[in-house]
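Not every chain of the complex is shown here; the ones you see sit where they belong.
Chain nomenclature is as follows: A, B and C, assigned in order of appearance, with residue numbering initiated at 1 for each chain independently.
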Amino acid sequence: MTVGVMGSAGGKLTADVRRRVRRLGVGIAKRGYVLITGACPGLPHEAVKGAKGAGGIVVGVSPALNFEEHVKKYHSPTRGYDAIIYTGSGLMGREIENIRSCDVVIFAGGRSGTLGEFAIAYDEAKVIGVLKSTGGITEHLGTIIDMVNKETGAFVCYDDDPERLLNQLEEIYRDRIFPRHVRIMKAGSGPDGRLQS
Amino acid sequence: MTVGVMGSAGGKLTADVRRRVRRLGVGIAKRGYVLITGACPGLPHEAVKGAKGAGGIVVGVSPALNFEEHVKKYHSPTRGYDAIIYTGSGLMGREIENIRSCDVVIFAGGRSGTLGEFAIAYDEAKVIGVLKSTGGITEHLGTIIDMVNKETGAFVCYDDDPERLLNQLEEIYRDRIFPRHVRIMKAGSGPDGRLQS
Amino acid sequence: MTVGVMGSAGGKLTADVRRRVRRLGVGIAKRGYVLITGACPGLPHEAVKGAKGAGGIVVGVSPALNFEEHVKKYHSPTRGYDAIIYTGSGLMGREIENIRSCDVVIFAGGRSGTLGEFAIAYDEAKVIGVLKSTGGITEHLGTIIDMVNKETGAFVCYDDDPERLLNQLEEIYRDRIFPRHVRIMKAGSGPDGRLQS
């Protein structure tokens, strides 16, 4: 399972929220999942520290065109990532790819960027976990879902504890995503694909 | 000036809303502006019909990889566009490029997709026009801006009349965007660019 | 029909080559086609000047994320374009989208960038026109096609005269591309698409 962590890349981050997001990263690694983030500073990078400290695999999806832009233009972190994918698509553009590439996506804190990411994930029918009591737009997601008033097939679960949130997501993955992937695989060409003509 | 029109690509569209969005398209064309949409059905396509009927130039930014996907996979319109750019980035991915390529962006109606587009436009500090009384998420944008609680540099204006909305956007373009472009041009290599080495 | 013009964005450009590429732009406009380029300087911009001078419609597909990058980072032209699509995908990345969005693609001059574009167009089975005697990699395309040794479905025609090259492309468009589009349209939802659910 690949798990995305999205949320505040700036603004005020309390010690409690940082600590819980770091524990989220630890949990992702310990369960053998791969963490994917936008390779940005802030809360997602706390998850990276947690995951990497626990020996996990971490992939970053950068807004930059290359290492130089990543560091100089976006002031983004480089420590803790096994690979950084340089999309060149900018802050919001890369989030599309980020969200698409995760089996489940977790939100914590955040403002307008995170709202855009949530809207994308919701519209693309993703399995979404909300880490409650992390402030910002995340506190309003229930209200916003009501305003949107559209059944997209997205599935949203909430918890303020990282481990319990991962438990919930794990269960949904087993019940909904994994069986779907197995069905698709059966209709496909096997786990090693098929040579192009 | 390039003007984007975003909003409902489905759901119920009342005759009044359709009519006003079509008049928006007519206004964009008559003022000599270029209309850019996501080349989707629904309200944006009403704007296309209006603009093209008035002799305007229209560019679509498609989610599809090519003409065939555009028609068969996305059931998207082909009539009225001078050029369709095939991004292959999917429904939300192409919106990023769409929003970036417009000087001003107008919203009408819409649900989760439109919310994502609005969040992107707001986060990327665009000049945004909201066509009021068009239903859907557009009615809640004021509340959502309050929730986001972040000054991004975006500028949002509202009107339920297409012509008055275009008047407002025109004024902002003249006061904010055009002078900025002139400053950038002066620091650049002239309107014909500079040969690569 | 949308016609792409690709080729040298730098290096030495002789007066004869510039003149023929500009005539190419004039021909594209006079025949009522839309010109699409990478919004770069050099030969493609000569085509833009020709097309715009003859009253044509011109769309640029920029490597930049926005107007500022377009002008300051890429030193790219801004005059003559009805719309510039900001892909943010960098010099080569935007070419993919550029090539995909053209019905036919014309090559003139060029070096490694143009070679990449040609390989993409060839691999994606496009209809390709080569403006002969324009120097650079274009002179070697026949040899390179032999080396590649793969039938991709691409169709390549050659002429050193812009009008005769357009005549050839026009004919191929009528015989191959247009009938294919009609077949796709018949299997689709009509020229105005279908509302999303």
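Note that in this section a residue touches a chain if its C-beta (ideal position, glycine included) is under 8 Å from a C-beta of that chain, and two chains touch if they have at least 3 such contacts.
All of these numbers come straight from a predicted model, not from anything done at the bench.
Peer 1: Let me spell it out: one sequence, repeated, and 3 copies placed. What is the copy number of the whole complex?
Peer 2: If we count every copy in the full complex rather than just the 3 shown, we get 4.
One rule holds in what follows: only the chains that are shown with their structure count from here on.
Peer 1: Between copies chain A and chain B, are the contact residues mostly the same numbers or mostly different, with half as the line?
Peer 2: Answer same: the two copies use largely identical residue numbers here.
Peer 1: To the nearest 5 degrees, please report the angle of the rotation taking chain B's Cα atoms onto chain C.
Peer 2: Rotation angle, to the nearest 5: 180 degrees.
Peer 1: Could you give the separation in Å between the centres of chain A and chain C, each centre being the mean of its C-alpha atoms?
Peer 2: Using C-alpha averages as centres, the distance is 38 Å.
Peer 1: Can you work out the whole-Å distance between the CA centroids of chain B and chain C?
Peer 2: 25
Peer 1: Per the centroid of Cα atoms for each chain, what is the distance between chain A and chain B, given in Å?
Peer 2: 28
Peer 1: Which residue numbers or ranges of chain A touch two or more of the other chains?
Peer 2: 89-90, 93
Peer 1: Given the complex with chain B, which residues does chain C contribute to the contact?
Peer 2: 2, 9-11, 13, 34, 36, 40-42, 45, 49, 57, 59, 61, 65-68, 71-72, 74-79, 82-88, 97, 100-101, 181, 184-185, 187-189, 191-197
Peer 1: Can you name the residues of chain B that touch chain A in the complex?
Peer 2: So the residues of chain B in touch with chain A come to 11, 89-93, 96-97, 100, 111-113, 115-116, 119-120, 122-124, 136-137, 140, 143-144, 147-150, 152.
Peer 1: Which stretch or stretches of chain C touch chain A in the complex?
Peer 2: 65, 88-90, 93
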